[in-house]
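One protein chain omitted, others in place.
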Amino acid sequence: MTIDSDKIRSDFPILKTEVNGKPLVYLDNGATTQKPQSVIDTIVDYYTHYNSNIHRGAHHLSNLATEAHEEARKTVQSYINAASNREVIFTRGTTEAINLVAFSYGEAFVNPGDDVIVTEMDHHSNFVPWQMICERRGANFRTIPFDKNGNLRLDVFEKLLSEKTRIVAFNHVSNSLGTINPAKRIIKMAHDAGAAVLVDAAQSVQHVEHDVQDLDADFYAFSGHKIYGPTGIGVLYGKESWLDAIPPYQGGGEMIDQVSIEKTTYNKLPFKFEAGTPNIVGPIGLAAAIDYLNTMPFEEIRAYEDDLLEYGREQLLEIEGLTIYGNADQRTSILAFNIEGIHHYDLGTLLDTQGVAVRTGHHCTQPIMTALGISGTVRASLALYNNKEDIDALVSGIQKVRKMLGE
Amino acid sequence: MTIDSDKIRSDFPILKTEVNGKPLVYLDNGATTQKPQSVIDTIVDYYTHYNSNIHRGAHHLSNLATEAHEEARKTVQSYINAASNREVIFTRGTTEAINLVAFSYGEAFVNPGDDVIVTEMDHHSNFVPWQMICERRGANFRTIPFDKNGNLRLDVFEKLLSEKTRIVAFNHVSNSLGTINPAKRIIKMAHDAGAAVLVDAAQSVQHVEHDVQDLDADFYAFSGHKIYGPTGIGVLYGKESWLDAIPPYQGGGEMIDQVSIEKTTYNKLPFKFEAGTPNIVGPIGLAAAIDYLNTMPFEEIRAYEDDLLEYGREQLLEIEGLTIYGNADQRTSILAFNIEGIHHYDLGTLLDTQGVAVRTGHHCTQPIMTALGISGTVRASLALYNNKEDIDALVSGIQKVRKMLGE
Amino acid sequence: MASIRENQAEIVEDFSFLPQWDERYSYLIELGQKMEPLPEAFKVEDNIVRGCQSTVWLHRECRDGRVILEADSDSLIVKGLAALLMKVFSGQPAEDVLKAELTFFEETGLDKHLSSQRANGLMAMIEQIKTFAVKCAEEK
Partner (left out) sequence: MASIRENQAEIVEDFSFLPQWDERYSYLIELGQKMEPLPEAFKVEDNIVRGCQSTVWLHRECRDGRVILEADSDSLIVKGLAALLMKVFSGQPAEDVLKAELTFFEETGLDKHLSSQRANGLMAMIEQIKTFAVKCAEEK
């Protein structure tokens, strides 16, 4: 194991912060991750030395900015192993990427009576856009349930699939349960039924395998801010044939070839889907984050995180009355739980007074909470810079809360 | 005049850059503006001290980030004098804001046979989204021409207006001609005909009046990156009654109240239109830019810029064979021109070798170029930190190019 | 009976004796626990206040032009916050409730300390109370 956790922690300046007089223990990485100094420096460098609008300029700064922006596209391409940089589209985040596909794929391929399938463990961002498009196109919205451990019911999925299935959308990793879904298998099943597949990789691209060609994903979406990059940037990968086959989403700026009052023609990929001035510094910062990750072998990152997760589970399970939600066969990064007699919101708020940052509530997955019959959970979610001391701080924090509540 | 141009220049670190061994003369502000140090520092401070996801957190960093984000909304609200912070929606930029309105207003109010009116001087971003929605909804796309000086033909507009007109969209300031359109008059005329109005303020919010209530705009859109703020952030203002009346645009994350497999209900304004994790640092940086602007009386900024524009026009008009495009009665910030016998691209490229950054081409307004019968222009566009020396550098650059071309 | 202003001043004073936030939360929780239990009959859909991570039931009554409030929540902290609102408003003349400016959240620092989602939940409670006060004032 060459992961040097002290070194890594020192790369993230925010980890030196104090909260309520206590050192910050940041365990809300499923919501957003912190940024290494190299990402912050890259952003400052951009604004201080070569900020400019891109693609259309005939001047030096514009060339520099364009080049950095397009190099960033290649960095992303290579991280997810896309076949071409034309298949990498920058969006604001996962949510926008999914909305783009739901709309554009929906307009082209989803018709009345067709089926769209998502899972009951999907984030609202991979749930509501499909509900909306089903309503607009008169299609049926179908959902795959999960079992009590948090494994998808592939047997039910099998039965849902038919020649009416147009597209299947699912998260590779659940943000509320930590389940790693068997992506390759699901994709194969969907393809065999003639359906396209969108993979919501918001919680997987930074933790588990992320090779879009190996997965054979048709569409694949993730957010920069969850993989140590800046806010306001995300990626939509799409197979070139699909991206060519679906109509553009937004109009304006960069996405245009020729405009006249009578007729407008669209630009080539990837620009066809990038209307308006993009978040220029976003991809550049995201590439810096990926470069940072690339300084370590990915298998070691994964092994380190797996190890930490199992340590966390063990420690938490020692606490009386604690239930962990999400015990799937394959899992990563998420520790979701409740303690009998303590409301998740109270637990989260009181942990905060000790500097321990977790998230509470439904985590934008109300259908999961409905299925589990609970109103929410406390969720500690891990990143590369967390260590066993963070877990220990969480556990002793919980003990302290119990005392405060007089239990 | 209290505008201290040397002081202002020293606030923008990029202006110290050299290009091709010459000091940078940045005259591409219509494309994007540079950022004061205070904006850069605000971004660094965010990532270094309180980066966190917002709205949903039960912890300290999340509270800090949420508060800064929502304070930023109020800063924008007060800058454009919106009646409520619920009327300020953050988008990626002007383009996305316009697409949002075109889609959501279109779905609710534009029906087959209705008319949508834009102008022939609009940016593609305020042109193509309306073409797209007209095509989708079976409505008629109408355009208002302009006269040879770059004034909108209000007489033609008058005749286009009818009870079939659903919405009128126009740019307050043209990015290619610098025309300041008579926004209040246009809005009044549209309202009298019963139509809603969207104002594209991408080139006006930083240079001229920007009081949405005084204008009586129904929708109003602008980009942060053109008003000294970060990339990837823009604003859609909408009157609350309109924002309540139109359906949401994207689904997911923040914009949801309750989700179940059967039925989803949406959150209140402004969140109804803000799906997914937003570009959190974007509004915070934009607010820092507005705070910076607010250190100076706006009338003085405007007077300074007007003065500089007139100086620029005078100097340019002394150059033989130079034609200025855009001689409207009211104008701001844009110097667009061609020189007989020199292609705009050649002029722009050769100016760049002297450190002078201008933009060339059609500036995303192909209909303007078609109307003028030209393929493009050279455009020098001004910002607060430009001064007469910048104009002089442009003029002497042009003279030098002439010599290089052996004229 | 103390006025709304006096009630708020008292809360601010109580909090000022507790410099640490964990103490303040302990105090809040205590306040919630000391509240009269809300009769099950009042735990109906109509009494649920939206906007919180937790569920709040807010029962409102109008007696002789006075606003009477009872509340409960599955979260002890939220229940404590509800208890503060009861302390400030319950039993006060509807007109006073209508006119009242709530200053104690800022003065105690609770506004900055509660996440905005929570704050929204509180705002919703306050809105409900104010709306009810309008009706109650009219009844009189």
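Letters are used for the chains, namely A, B and C, taken in the order the chains are written, and counting of residues starts over at 1 for each.
By our rule, contacts are C-beta pairs under 8 Å (C-beta built on N, C-alpha and C of every residue); 3 or more make two chains touch, one makes a residue touch a chain.
Since the structure is predicted, the reported quantities are computational estimates derived from the model, not experimental observations.
Colleague: Of the chains that are displayed, which are in contact with the missing one across the whole complex?
Modeller: Result for the missing chain's touching partners among shown chains: A, B.
Colleague: Looking at the whole complex, which of A:H55, A:R136, A:K164 or A:H191 touches the chain that is not displayed?
Modeller: Considering the complete complex, A:H55 is the one touching the chain left out.
Colleague: Which residue from B:T95, B:N126, B:T360 or B:N386 sits in contact with the chain not drawn here?
Modeller: From the options B:T95, B:N126, B:T360 or B:N386, the contact with the absent chain belongs to B:T360.
Colleague: For the chain left out of this view, which of B:L24, B:L308 or B:L350 touches it?
Modeller: B:L350
Colleague: Among A:D214, A:D257 or A:E300, which residue is in touch with the absent chain?
Modeller: For the chain that is not drawn, the touching residue is A:D257.
Colleague: Touching residues of subunit B against the unshown chain: what are they?
Modeller: Residues 20, 343-346, 349-350, 353-354, 360-362, 375-376, 404-405 of subunit B touch the chain that is not shown.
Colleague: Need a quick check: the contact residues on subunit A for the chain that isn't drawn.
Modeller: Residues of subunit A in touch with the missing chain: 54-59, 62-63, 66-67, 70, 257.
By definition in this document, only the chains that are shown with their structure count from here on.
Colleague: Report which interface contains more C-beta contacts, comparing A-C against B-C.
Modeller: Pair with more contacting C-beta pairs, A-C versus B-C: A-C.
Colleague: Quick check: how many Å separate the C-alpha centres of subunit A and subunit B?
Modeller: 31
Colleague: Using the average of all C-alpha atoms in each chain as its centre, how far is it in Å between subunit A and subunit C?
Modeller: That pair's centroid distance is 38 Å.
Colleague: Could you grab the centroid distance between subunit B and subunit C? Build each centroid from C-alpha atoms only and quote it in angstrom.
Modeller: 45
Colleague: Among the residues of subunit B, which are close enough to touch at least two other chains?
Modeller: Residue numbers touching two or more other chains: 56-59, 62.
Colleague: List, in ascending order, every residue of subunit C touching at least 2 other chains.
Modeller: Correct list: 53, 117-118.
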